[in-house]
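Dropping a structure here in structure tokens format, bear with me for questions.
With one protein chain withheld, the remaining protein chains of the complex are depicted in position.
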Amino acid sequence: MTETQALPPTTRTPATPATPEQFVSVQHFLNRQMQLLDDGRAADWAATFTEDGVFAQDTRPEGRRGRAVLAERMEHHVGVIAARGLTRRHWIGMLSVEQDEDGAEQGRVRARYYAIVVDTPADGEAGLHLSTVCDDVLVPAGESWLVAHRYIHHDNHRP
Amino acid sequence: MTETQALPPTTRTPATPATPEQFVSVQHFLNRQMQLLDDGRAADWAATFTEDGVFAQDTRPEGRRGRAVLAERMEHHVGVIAARGLTRRHWIGMLSVEQDEDGAEQGRVRARYYAIVVDTPADGEAGLHLSTVCDDVLVPAGESWLVAHRYIHHDNHRP
Partner (left out) sequence: MTETQALPPTTRTPATPATPEQFVSVQHFLNRQMQLLDDGRAADWAATFTEDGVFAQDTRPEGRRGRAVLAERMEHHVGVIAARGLTRRHWIGMLSVEQDEDGAEQGRVRARYYAIVVDTPADGEAGLHLSTVCDDVLVPAGESWLVAHRYIHHDNHRP
């Protein structure tokens, strides 16, 4: 799965777009998930991944796997940002959602979106910090979703 | 109501997410509302609040109440921005919408979202100016919504 996702989008075969209902519920899920992160709720954030969910980045391609590991790493990361006196906001946009050919029978979808990070110091001006593109594999969970696999491409990282 | 909204989100009890239909119509409403603001239509913007709607910020917690007051203050504010030669755009994102426990029978919802301000001077470069988080209480109005209460948390303001 990792190898497939790391391919540039132009080499992926065209896929079936998600239904409007899937598009809207994925958008709502991702918005709520990013708010958990920015509120510093590392364990609640990790619980939005599957039990063995993967979080990988092109700057660290081996990835992290499993809720316990993700929560521990994010807890650390949240502390680093707070120690630097910053309020961090993750913004996502340009979401597109497609049926996942390999997991269509389980209702699995692929989401692709842009993400930027906006940092604000105390009494300071907001600043744009980072621009990325994210590729998610999402599995249905009740009325919402869980992240099975997330791969983040950093715009300042050239392969 | 003000006191409840000023609580940090982590201390709020978990709530029932809005339906997809509510999520979409709140998003459309907020987008249109911000366009009115940026188009300098202060009276039309104020009319998107309830008659006694409240606009409060952590930098000015006493708040403003009522369409006439909101329109007058926004008219002034629009003039200040224009006098500085800026084109101002309010962007919102990361919207989440929940049923409002205290007003579920009237169809009332709570919306939480991020907002940034992008300013552009004549012949100049666009710049990010401000990052905030907004908590709204919205009441249904025909096919759309009215703002009963808005509370804006500034990221550069530490309590």
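Going in written order, the chains are labelled A and B, and every chain counts its residues from 1.
By our rule, contacts are C-beta pairs under 8 Å (C-beta built on N, C-alpha and C of every residue); 3 or more make two chains touch, one makes a residue touch a chain.
Just so we're clear, the structure is a prediction, and the values are computed from it rather than from any experiment.
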Item to check | Of A:20, A:79 or A:124, the one touching the omitted chain in the full complex | outcome: A:20
Checklist entry - Any idea which of B:89, B:108 or B:157 touches the chain not displayed? => result B:89
Checklist outcome for this item: Contact with the hidden chain, among B:35, B:57 or B:156, goes to B:35
Next on the checklist: Tell me which stretches of subunit B touch the chain missing from the display.
Outcome noted: 21, 24-25, 27-28, 31-32, 34-35, 39-41, 87, 89-93, 118, 120-128, 143-144
Checklist entry - Mind pulling the subunit A residues that touch the left-out chain? => result 8-10, 17, 20, 23-24, 93-97, 112, 114, 116, 128-131, 133, 155-158
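As a working rule, only the chains that are shown with their structure count from here on.
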Item to check | Approximate Å spacing (C-alpha centroids) for the pair subunit A, subunit B | outcome: 26
